[in-house]
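A single protein chain has been removed from this complex, and every other one stays in its place.
The block that comes next holds chain A.
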């Protein structure tokens, strides 16, 4: 590969310095990326933002599926919990619907981010544990289908909790959600910095990037911690893990809870970013998409998960620009949304068939068993009668 050879000649030879160079290089790239993209239009930055949100979601689901081995197809429910919580606490909806709240807070609800983020995380974690508790005994396919059902139940409620008590505004969704304010900085407005304008989506990009980096750090630490290793032991063999004295029940609940926390935080960010939430954003397709990201990238392997998330989130968005002519060519049958779905579906099938362990699998996976001890060192076994000497 001439490209990689060329790239490696640019980098210092010493491995430690090489790692530092790669680290600084990617950090610089991530920081500059939206500024460059902004030049081509805010739509491109918006794609980056969405990709980062999906990275957050995929990292969260990776805790549940990748580390603990619990296939959760209702993950989007926690995303919804976070998003709806923020939407309710920072939009005029509750204020307009309930006179009691209007009387209590005459200026409307504008809950600050420092209250909402932990609250969203906590609420989602609680929902995660609540989902986990009744399904502790289930594994594999059964767990998948029950969590899928759980996601659908949440969606039915989101769709129907507009009567007799209008809580979610039903299929119409909640709009007019406040943008996030961080230390007095309103992320919803462009920021003038010495004559250079940072657009709102770019500001969100930096917030999302910060959250994604934090999540990666949390995940790396988690992976190496006792809890992380216990999860993986449980994933590989639950009975053996139990026999070794691990509390499988608490580990599972913890995995559901921690995974859900990420989903809740991502939901809060999503609601603030969009300014609008409706049940449509939390369909089963979304869950399947996130599962696909985790599995396609490489289950339980952080770089793989991040790559999977970015790939599946950003690529179809980029395809949107290809879709115009294609749509005209096919008489309107193949628009961007359909093309995206087609791609996700084909990727799910194709990558599983070609690389069942994902695009960038964890190196430990598929490692051969440790070499057997030298037979000569073992006590001799009595020869079976009839076997050759």
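Following the convention adopted for this analysis, a residue touches a chain if its C-beta (ideal position, glycine included) is under 8 Å from a C-beta of that chain, and two chains touch if they have at least 3 such contacts; residues count from 1.
Here, contacts and distances are computed from a predicted model.
K.L.:
Quick one: find the hidden chain's UniProt protein name among "Nitrogen fixation protein FixI", "Ion-translocating oxidoreductase complex subunit C", "Branched-chain amino acid ABC transporter permease" or "Electron transfer flavoprotein subunit alpha/FixB family protein".
P.N.:
"Branched-chain amino acid ABC transporter permease"
K.L.:
Which one, A:23, A:114, A:142 or A:321, makes contact with the chain that was left out?
P.N.:
A:142
K.L.:
For the chain that's not shown, point to the residue among A:217, A:329 or A:345 touching it.
P.N.:
Here the residue in touch with the unshown chain is A:345.
K.L.:
Of A:41, A:112 or A:134, which sits in contact with the chain we cannot see?
P.N.:
Of these options, the touching residue for the absent chain is A:134.
K.L.:
Please identify which residue in A:11, A:248, A:334 or A:359 touches the non-displayed chain.
P.N.:
Residue touching the absent chain, from the options given: A:334.
K.L.:
Taking the full complex into account, what residues of chain A touch the chain not shown?
P.N.:
Considering the whole complex, chain A reaches the absent chain at 71, 134-135, 137-146, 148-150, 152-153, 156-157, 159-160, 163-165, 284-285, 288, 291-292, 295, 299, 330, 333-334, 338, 341-342, 344-349, 352-353, 356-357.
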